Every structure is written in structure tokens, then in C-alpha cells.
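Shown here: the complex without one of its protein chains, the others still in place.
In this document, chain identifiers A and B correspond to the written order of the chains, with residue numbering beginning at 1 in each.
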Amino acid sequence: MASGKPGAVQDHQESTAEYGWLQLMSSIKYDGYADFRAGARFFESLATWLRQFKQQDRKTAYAFIRHRLVYISAAEMHRVIENFVPEAVTPFLRKAAANEAGIKPYEVWGRKEGVEAFNRVLRRSLFIGLSDGSRIDVLRRANAGRLSQEQIVPMMNIGWEKWDELGKELRKEQGEDARFDNVYLIDDFTASGTTFIRQVDGEWKGKLKKFNDMICDARKRSGFPIAESYRLHIHHYISTHQARIALSDRVANASANWAEKSFADVDISEGCLLPSSLKLNQHDDAAMLRLCEEYYDDQLYLRLKKHCDEAGQSNMKFGYANCAIPLVLEHNTPNNSLSILWAETSGNLGHAMEPLFRRRDRHG
Amino acid sequence: MRNHWNNCITHFDDDVGTFIESFFGEEHRRCLLVGAAGFDPRSQRIAKMLSDVLGPRLSGIFIREERGQRDAELLGRADDNAAALKQLVPDCEILYVDVFGDDGAAIGGPRIAAKLGAYSIDGGITDIVLDMSALSIGIGFPAAKMLLSDCENVGRSFHLFIVSNPELDDSIVSEPADRPMPVKGFSGSEALDGLLDPARIWIPQLAKGRKAALTKIGLSVGECYKICPVLPFPARDPRRADGLISEYENELVNEWQVDPRDLVYVSERNPLDCYRTLSTLKQRYYKTVNGTFEPKIVLSPIGSKVMAAGALMAAIEHNLTVQYLETVRYEFNAPDNSTDKTEDMMVHVLLSGPAYGDYDALLRTEEI
Partner (left out) sequence: MANPFLRRATEYVRDDASFLAIVSPAPLTTFLAKSKLKEAMFELPVRIIGEPGSGKTMLATLAEFKMVETIMRDLSTENHRGLATALADAGFLQDGKPHIAAVRIPMESDYRDFWELPYEPAVKTKLALWLVQARTMLGLLRNLTANRRRGLDDIRFIARESSEAQIEQIGGLTARGIRDRALEVQKAIYSIAAGLRPPPIENLPIAATSPYQPFEAIRAIEIEWQGESLFLSPLVMLDDVHALHPDQRDYIFSTLSRREIRFGRWLMMRLDALSPGAVLSAPGSQETHNLTTGRDFVDIRMQGHSERGSERRQFRIMALDMAKRYLPLVQSLKNRNADFAALLPGEPPSLSPGRLKEFSALVEKEQVKLGITNARRQEIDAIVSEHLAGSQSYDKRLEVHLSMARILMHRYANRVQHMTPSLFEDFDPDPKSPLKADAGVAEAARFQLSDAFNRPYHYGIYDLCDASNENAELFLQFAGALVARMETRVIRGKSPSLNASAQESALVEKARTIMDGWSFAFARRVRLLVDAIARECLEVSRSPNARLGAGANAIGIPEEEIHDLLRSENELALVLKHALANGAIVIRRNYGQGGRYWCLIELSGIVCLVHGLTFKRGGFLEKRVAYLQEASN
């Protein structure tokens, strides 16, 4: 009976099974990674990536990919973008409309005053994309006919002309008193909440601060279309559990302590919440974490020193802000992910790191 | 044409409780709750929440699906649940429904239809709630279709509630019967010979541990123009879809030969997402084959109840076939009360009722 199989045959069995899985996942997900070009796809990248490890470490590295990697494909991302309005926006605006019309939230669709209130509230909402990742193009298409062009802005740096135009269009449709009561800030991903909002040596930084300052400045001019006590909604398509908590805390802190705060209320939502178990930990992932320690080039830290120092970290072994997450997004790998996944270095201060899903730096 | 279904009033998790308090707190409301009284621990949650608010204004029909279950433990659980439900809703009736006939054929659908058809609903009832958390598809779907149709006819409100827990689902093992068939009332136009040749799309919902059942169902569906498996994303576990892809590797590659672009991702917690996605798919498909082939869409939503609810809506609205395989036996490895226990997710959907008023007339040109 063939029970105790000789090593070679067992190896062969496993490789047949793994090969099948690799082919399937490559065709469904990994080959779509933006950085791959034809001829240099996942399979090849994996082979190169594994080769950098010593023989006895390759199993750990492969197991990590097989069982821990979270890769969010374009198809999955699209779903999250498409769900934004129906799931995060409409329910809130329905409640707001009910409030305005003096009816119950579940009566809004059935009564004339409810529908009218809703339409009003919807039109008086402004949607602002904070980066390319906000995929405002996809958002627009998914909401064609539902949202007006004049309430969606693809970037945060809104000049006065644009503010003016937005205001004019709004007042034309909704009357002279019309202002945007709800402002949605949309971004694709947050792992630590840091990019969005952080405090460094007592000084507040990040996209929210920039936005707030911009509003405070712009509203000095007359005709500024955002209401005095507008409600701010912060939405990330993908967020980690860690980020959610950080955002909640820091935003609450900022709300309480900012000298000049443009918004009256804030809430935070996300399309897809990644669980806290996503982060690698010593209990379950000791072997892989050891690999992160060993196969590391400190050059990476030097490259990003300023940001790392701000985040209070002294090396980049486990990704920015030591997030230690195994996440890859189809258009780019976030630097919060384990650097062993995305870093490419020459080995000046350690191991020459070879990436699996190479990260295209904007600022590292 | 149920336009309002693109924009149903839904509530999730904590908001469900808030809604129940507010809505059912209205004194004039009298509610009939239809749910399951089986071994599933989720049977009681909605009953409790409604009972707390409605008190004597709540009546119930609790269905016990009889499969000739000899497992003492499961029977015990079911008995306990039934007793608890009776406590929560004193004004209730327990309906025993045989899932299999004396010849072993699956007849749960016709049976529940007959029983519900014979039940006369008190004229004073303003709301009917169907708790689908623990009803199997062969019973729950026909019940939903009948109750919805009744409510629409007399202008009563009809609600769906689902308590879901994907991790708990994984610990329930279903032993499937031999012969796949359409769910009663959901044959679509499947067995009707038309004038044009049929072009079929099969949309199976991949579910953990149900490979054998899905493969059998796939074989019974027969030749397909396309197969579009449904995967859960966004989901509580971001790797759940990947896990299913891995589990169904052979089926995806060899058996069904699925093009990666045909994979359908659908929210694990919002049934409307599934409904909208399927509706869009149906519209596009019918347009593509119009005049050349007879389009037929077959759904097999045998996994998560939340996604199944979306499929239910799509099947009712667009007259789609639902093909399934009845379960002969269940095995339940109850999770112990460890800290690892995952939380239930709750969803409420108001499918029909005066709350929608004259939706079509009030609607803006496009959906809201």
C-alpha cells in the first residue's frame, strides 16, 4: 500500500496541486497587478522573490503568500466604490431628509415631502476625492443620473474659481440660500489613519488639516458654497480596524482642540473594514516576522526617514507605522504592508530586497 | 415592477433594534412573525426583539422542518427553541412541515405552500415579518414569495429579517439529497419549451463545504452559455472569497471553465447589493440575446442567507429559476462559548408596504 510515500513523489504531488492554485489565482487576481507587464507576471515575480530567501526559509515565505496575503483586485475595489452611495450615503441622507421634513426615516420614500426633502439634501451634498485612489471616475459612472457633475470634485486642491462655480450651480438649482450641508471626503485606503490625520510634536498634520485650513481660508470670501455648520463625512473604501480606531480618536481630539474648526459634526465610514486579525503577530506569524527581520535593508528606512520618524519608528521592517499588514491593492502596494512584499533595494545596509509586488513610490 | 426594490429601506446591526423600537412601537401595529423553530441558535433573536416591543400585538407561525432527524441532540435543541419561542410569542402556532415524502422525494415546498395557503391571516394584521435566519431555502423561499404576494395584494407591510453569521454557517454540515430540482414556485420558465433555443446562465453562490452539492446542481442545470459564480466581498474576512476560490479550484478551472471576468462579487451583509447586481446582470444578458436565443437565468443561492435574500428578490422580480438540492440531514458542531465566537450580523429589509406610498409617482427620473 502506498502510504509512506517517498519524498520525491510527495513533492511532486504538492507541486501539481500548488501549480494549479497559482495558475488560478494569477489569472483571477495577481496577474492584474498594475506594475506587472506582459512576460513578467506573478509566476515569474514569485520565483524571483522566493529565490532571495535561503532554501529553508522559502517554505515560510510561500506559506505566507498562500495563507495570509490579502490582495484586493480591481473587480473587488469596484464593488466597494459602487456600494459607497447606496450603503454609506443614502441611509444617512434619508435620515437627514426625514429630520427636515419632520417625518420618520422610513416614511421618506412614501411621502411627497419626504422625497422632496431627500432630493434636496442629496443635491446639497458635496463629494471630494482626496487622491487618485478615490477613483472619482468610477464613482461618477456608478452614480450617473443620481449625482450631478457639479457635486463631485476629483481632488482636494480646489481653487477659488471652482468654489465659485460649484456655488453658482448649486444656487441655480436649489435657490439663493442653498449651501452644501454635507461634505464627503473620499479616499481609497487607510491603514493607520496617519496620512489622514496625525499630531507631530504637538503640530497637527495630514489631509484633514489641509482640508480644514483650506475651508477656513476660502470661506472668508462671499459666495462660498459650504454651510457654516456643515457635517463632515470621512469615507475610506478600505480601512483597517486599527485605522478606524485611530481616526475616531484623533478626529475627536481635533474636534475638541482645534482652534479653528470648519465643520460642526464628523462621522467616519468605510466600504470594507479589514479585521484586526489582519496584522501579523508574534503568536501566529512568528516565522514570517523573523523573515522580515532578517531579509531587510536599512536603506529603506533612510529613504523614508522623515516619515518614519514622524510615525515614531526607527526601521521599516514591518512597513510604515509598523502596521505589519499583508495587503496588496491592485494599483499599488501600500507602504504599511510588510516591506518584504514591496521593497526593492540594492543591499547597501543589509539584504538586497527583491519585491513580489513592487511598490511605485510617490513619496515612498 | 418593484422599482422601490432598488432602494429598499434597510437597516443593519444596531440600527435594526432602533428601527424595531421606533416602527413597531407605533401602537396601531399588529405583527405576524413567521420563522423557524429548529436547532439553529439564531431562531430566537428576532422574536425576542419584536416581542420586547410589541408584546401582545405580536403573533407567530413557527415552522419545524421535519427531516426524520434522529439525532437526539439536534432534536433537543429544536425542542428548546420551540419552547422558548412559545414563551416569547404566546399567541403562536407551530407548523410541522415534512420535507420528504414517503417515497423520499423532496416535497417541502408544496407542503409549506399548502399549509400557508390554508392559513387565514387575521385582517387586523398590519405587518408580516419573515425571519429567514434559520429557514432552509426549500421552505423559506416559497414562504417568502407567498407572503409577499399576499401583502402586496392587501397593502400590508412585509419585512425580511436575517440574523447571519458566516462563521457559524461553516459549522453546520448539510448532507445533500440525490436529485437537484427547482425550488417550489421558482421554476422560472425553465421547463417550458420555447420557440427559440435556450441560452442559459447559471449563477451559483459558492459556499464552504458545499462542493458536492453545487457540482450535482450544476450537472442538473445542464449546458450553459456561461457560469458566473458568486463570491462574498466585501466580507468580514477579507480572504473568504479567496478561500472559496481555492476550495473550488477544480470546478472553476475544469468543470465549469469560468472566465475570471465572470466572477461576481457581492456584499456579505447587504442583500440589496446582491439584488442590484443580479438585476443588472439579467438586464444586460436579456438585451444581448434578445431575438436570437431564449434567455434563461438559473440561480443557486445555497450559502449565506443574506446573499440568498438578494437572490430571492431577484428571482421574484425577474421570474428567475432557483435550482437547489434539498438537505437530508444536518450535523451541527456547536461552537463552544469561547472568546473566539463571532458576532451575529443583522439585517432588516422592508420589501413592501404603505411606507413606499406611491413610490413610482414620486420618484425622480432616475433611482435615488
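Criterion: contacts are C-beta pairs under 8 Å (C-beta built on N, C-alpha and C of every residue); 3 or more make two chains touch, one makes a residue touch a chain.
Just so you know, these numbers come straight off a predicted model, no measurement behind them.
Here one chain is not drawn; of B:38, B:138 or B:176, the residue touching it is B:176. Screening B:117, B:155 or B:354 for touch with the missing chain picks out B:117. One of B:101, B:124, B:155 or B:354 touches the chain omitted from the figure, and that residue is B:101.
Annotation for chain B: contacts to the undisplayed chain at residues 70, 101, 103, 105, 107, 110-111, 113-114, 117, 142, 145-146, 173-179, 181-182, 184-185, 187, 191-193, 209-213, 215, 219, 222-223, 250, 253-255, 257, 328-329, 331. In the full complex, chain A touches the hidden chain at residues 1-6, 9, 12-13, 15-16, 19-20, 23.
We adopt the following convention: only the chains that are shown with their structure count from here on.
Here the CA centre of chain A is 32 Å from the CA centre of chain B.
The touching residues of chain A, when paired with chain B in their complex, are 20-21, 23-25, 27-29, 70-72, 75-76, 79-80, 83, 86-87, 90-91, 94, 104-107, 109-112, 115, 118-119, 122, 145-146, 271-275, 278. Residues 4, 7, 9-10, 19, 22-23, 233-234, 236-239, 241-242, 245-246, 249, 252-253, 260-261, 263, 265-267, 270, 272-273, 276, 350, 354-359, 362-368 of chain B are the ones touching chain A in the complex.
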